[in-house]
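So the structure is just underneath, and the comments pick up after that.
The complex appears here minus one protein chain, its other protein chains still in place.
Entry: chain A
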Amino acid sequence: MSRSMQDQARSDRRLSRLINIGLPYVWLGLFFLLPFVIVLHISLAESTLAQPPYTALWHWLDRGLLQIEINLGNFLLVFEDDLYAWALWHSLQVAFVSTVLCLLLGYPMAYAIATSASRWRLILLMLIILPFWTSFLIRVYAWIGILQTNGLLNDLLLWLGLIETPLSILHTPTAVYIGVVYSYLPFMILPLYANLTRLDPILLEAAADLGCRPLRAFFRITVPLSLPGILAGSMLVFIPVVGEFVIPDLLGGPESLMLGKLLWTEFFSNTDWPLASALAIVLLGILVVPFVMMQRLQQRLEENRP
């Protein structure tokens, strides 16, 4: 290659680098990263009756004096007030229990799909993905008609003679769990499936040859090897559910107070932007650890990819 062609190739590559890396970076920096700085900033302000409804953190006084006012009251309130402490605890509890429920239902499903005949596999997988594309709001709405006191589930149970008086499920934590598992199940199944199809069947054959019973082989070989899939799926469920708004709002009752709903209420009903911002910062702080864990896992999985 001549020198000028080499120069040409090098400058082409530099340009490609600039566009491919630069443009998404600038966009996400401006519209994803910078907003968090502003949220942190406003979480330290005080709520006032003004437009916009928060105080400025600094004022220039005469003769070069800068006055800075930082209000930690919002954070103190979040951690000390019983209502917020309860919402914090309850959000984590709902997210954790839902993740376990998704795993209990999702693992056997992913395993069944991964071990089914290959002509079935694609169709079964498509059927898992399809609801994920359908409107989330509408799928949550569907459960209102099913779970309400004069709803379809109670009609069915009464007709079967299993119960004598209708159960009240809607507006209880049970309804929230049903809604969350229903909405987030595909997020658990997909990474599990991806992981399980990559397992080498030779390992199981070897175990069988050595006289290992199938159930024992499953727990000693398949489950440990699918741990990355289990963790990835769990994070994809746990992280968004901690901040979930629509499901506790439509299906939950007054006791299903979760951080996402509280943030919404502080913002829209109470117009307390600083408090809503403080809640967002707390939520973000909780989610950083699982998020970084997920990221590490993803990188490890990629390095191991054949």
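Convention: a contact is a pair of C-beta atoms (placed from the backbone, for glycine too) under 8 Å apart; a residue touches a chain by one contact, two chains touch by 3 or more; residues count from 1.
The working rule: contacts and distances are computed from a predicted model.
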item	value
Chain not present in the shown complex, as UniProt names it (candidates "Putrescine ABC transporter permease PotI", "Formyltransferase/hydrolase complex Fhc subunit B", "Cystine transport system ATP-binding protein" or "Na(+)/H(+) antiporter subunit D")	"Putrescine ABC transporter permease PotI"
Option from A:75, A:96 or A:245 whose C-beta touches the chain left out	A:245
Hidden-chain contact residue, picked from the options A:55, A:168 or A:298	A:298
Contacts of chain A with the absent chain, listed as residue ranges	8-9, 12-13, 16-17, 19-21, 23-25, 27-29, 31-36, 38-39, 42, 52, 105-106, 108-109, 111-113, 115, 122, 124, 126-131, 133-139, 141-146, 148, 150-152, 155, 182, 185, 214, 235-236, 239-240, 242-246, 250, 260, 263-264, 267-268, 273, 276-277, 280, 283-284, 287, 291, 294-295, 298-299
